[in-house]
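Let me begin by handing over the structure; questions about it come next.
A single protein chain has been omitted; all remaining protein chains appear in their positions.
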Amino acid sequence: MKLHHPLAKYVRPGAISTATCSGCGDGIIAQAVLRAIDELKLNIDDFVFVSGIGCAGWIPSPFFNADTLHTTHGRPIAFATGVKLARPDRYVVVISGDGDLAAIGGNHLIHAARRNIDMTVICANNGIYGMTGGQVAPTTPLGLKTTTTPYGNVEKAFDLCALISSAGASYVARWTTYHARGLTRSVKKAIQKKGFSFIEVISQCPLQYGRRTGVGNAVAMMKGYKENSLSVKKASSLNEEELKNRIIVGELVDKDLPELTEQIERVRRGLCARRKKLR
Amino acid sequence: MIEIDEDLCKGCEICVAFCPKDVLEMSDKFNKKGVHPPRVAREEDCNLCGNCMLYCPDLAVVVAEEGEGG
Partner (left out) sequence: MDREVLSGVHFMQGDIACAEGALAAGCRFFAGYPITPASEIAEKMAERLPQVGGVYIQMEDELASIAAVIGSSWTGAKSMTATSGPGISLMQENIGYAVATETPCVLINVQRGGPSTGIPSVHLQGDILQARRGSHGEYEIIALAPSSCQEMFDFTIEAFNLAEKYRTVVFVLTDAFVGHMREEIIIPEPEKIHRVQRKLPDPKASRTRLKGFLDEDVAPMPIFGHGFKTHVTGSCHNDTGQRNVIDAEALDYYIKRLKGKIDKHAHEIISVSQDMDEAKIALISYGSCYRAVREALNILKDEDMHQVGSFRLITIWPFPKIQIEQLARRVKTIIVLENNLGQITPYVEAAVGGEAEVIFLPPRVLGTLHDPYAIVDKVKEVIR
């Protein structure tokens, strides 16, 4: 080959051939994140990537040639909190799946959003527990048959963006793998923004969600994202009935709010100033 | 120009489906993974949109202007 993939320089030697299934959206998300870092001309050694257990946890681990912390199930955000508080100068990016971040890890997710701690969380939402064979997740649509809902899911799915917005995050966006360019833009913005940034990416799981549930293959699923998605602006003029089964994509929240590490530093400086005064 | 690293390809066909100019098609050969990689069928129609490179989950497709990216 004469050409080099522009993002290959960020891939850990020997790790370029990944374990993901054919057509898995994880690879598209991986590219979007690396492209964002590349376009921002940032040094990947200034990042710490933290991921959990599940297919999406393998997006940075071992693929990204950078400091990577692949944690226990559901806890990457808690580990990332420790990393960020101890080294506030690092860009901390959590990349994990919907089950990991919002089911077992839900508590850590909402508290990190509440704290508005400066980190970017990218949630690969495939609506199922893929790695373990296709069990229902809190993001699985009502009615879907999975291996643990053989008669159809009777639970409603989380609206993760609504959840994290109300918890207090300063940046919330939703894209699908079809919207790789919009996703890249959001990742760039999130990395540079001081505060808790949450990006939900609706991502195809062609094997467990697609084939097993009869929804289709990667191409069919991505075409589905294209057809069913609409922008925040367009969605604002539709009613609940019209929005059923539609995916609203774009930036949903973009605020400037007090950020945790800045608040901690402010307290520390205040103590320092008081000490100087007393001397 | 478009180059495909055939052995990284997993045969998902996303690049073929999302090319707006129908430049790519799946080949008949088998790669090391036992799947059909795509091939560049009509390079002259390529408008360098980059969709194929952007969407390939396996970084198997590279698109560049002639003279770049070597």
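To keep things simple, chains are lettered A and B as they appear, and every chain counts its residues starting from 1.
Keep in mind that, in the parts below, contacts are C-beta pairs under 8 Å (C-beta built on N, C-alpha and C of every residue); 3 or more make two chains touch, one makes a residue touch a chain.
Bear in mind that the values here come from a model prediction, so they are computed numbers and not experimental data.
Engineer: So which shown chains sit in contact with the chain we cannot see?
Structural biologist: Touched by the chain not displayed, across the whole complex: A.
Engineer: Just name the one of A:90, A:181, A:194 or A:223 that touches the chain not displayed here.
Structural biologist: Only one of A:90, A:181, A:194 or A:223 touches the chain omitted from view, namely A:90.
Engineer: Pick out which of A:111, A:145, A:223 or A:246 touches the chain that's been left out of the picture.
Structural biologist: A:111
Engineer: Which candidate, A:3, A:30, A:50 or A:219, sits in contact with the chain we can't see?
Structural biologist: Of all options in A:3, A:30, A:50 or A:219, contact with the hidden chain holds for A:50.
Engineer: If the missing chain were put back, which residues of subunit A would it touch?
Structural biologist: Considering the whole complex, subunit A reaches the absent chain at 12-13, 45-46, 48, 50, 61-62, 65-73, 75, 78-87, 89-90, 107-108, 111, 264, 267-268, 271, 275.
Everything below uses one rule, namely that only the chains that are shown with their structure count from here on.
Engineer: What's the distance between the Cα centroids of subunit A and subunit B, rounded to whole Å?
Structural biologist: The answer is 27 Å.
Engineer: In their complex, what parts of subunit B are in touch with subunit A?
Structural biologist: Those in contact with subunit A are residues 1, 3, 5, 7-8, 10-14, 17-18, 35, 53-59, 62, 64, 69-70.
Engineer: Of all residues in subunit A, which touch subunit B in the complex?
Structural biologist: Against subunit B, the touching part of subunit A is residues 1-8, 11, 16-18, 20-28, 30-31, 177, 180-181, 206, 217-219, 222-223.
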